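After the structure tokens below, expect a handful of questions from me.
Only one protein chain is missing from this complex, and each of the others stays in its spot.
On to chain A.
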Amino acid sequence: MSAQKRVFLKVVILGDSGVGKTCLMNQFVNQKFSREYKATIGADFLTKDVVVDDKLVTLQLWDTAGQERFQSLGMAFYRGADCCVIVYNVNNSKSFDSVENWRQEFLYQTSQDECAFPFIIVGNQIDKDASKRAVSLHRALDYCKSKHGSNMIHFEASAKENTNVTDLFETVSRLALENESSRDDFVNDFSEPLLLSKPLNNTSSCNC
């Protein structure tokens, strides 16, 4: 990939329904918070140009539906992602429990190397009253530490009050860019992308 070419980085945002994925994404892209978002069906998609270490990159942000069954729609959806953001609601313990499921699902679908692939874990809605807190920062950090050697970074954020949102996506961009360049090396091993497709086609056809 030449240096002049515009770099597209694909970022997938996962997490349970209602944790605030759409809000986070819109806060980052449009700098606004609204309570009026509708439930996301399938996937929504936004782009934003950012500068990472003096390099202009375009982030493609894929905001997904939180309901589990929507995964049967997007079989190839996670593929080609450069970074994965998993969001939970700090006031909802169940949404935190799901984080590991989402991570496993992503790794499984993309056949990624668990250690290398960058994940950003985000506890959203920290603007709420402290009494509502169900997942402590300590617990979240413990979880991230427990995955030895994995590339996981944890943030707590508030899409509503725009706390940590910029930092968070800056990290996302940086990790995605790093991952993208390493992925490029891999792709370069196969200079003819079609070579990859041929056995695939044969397999899917002859098995049908």
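Criterion: contacts are C-beta pairs under 8 Å (C-beta built on N, C-alpha and C of every residue); 3 or more make two chains touch, one makes a residue touch a chain; residues count from 1.
In the analysis below, contacts and distances are computed from a predicted model.
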| item | value |
| --- | --- |
| Identity of the absent chain, which is to be given by its UniProt protein name, from "Proteasome subunit alpha type-3", "Iron transport multicopper oxidase FET3", "TBC1 domain family member 23" or "GTPase-activating protein gyp3" | "GTPase-activating protein gyp3" |
| Selected from A:73, A:116 or A:141 as touching the chain missing from the view | A:73 |
| Touching the absent chain when the full complex is considered, from A:43, A:134 or A:153 | A:43 |
| Among A:58, A:151 or A:166, the residue in touch with the chain that has been omitted | A:58 |
| Missing-partner contacts on chain A, residue numbers | 6, 8, 10, 17-18, 35-45, 47, 58, 60, 65-77, 79-80, 105, 108-111, 125, 127-128, 160, 190, 193-208 |
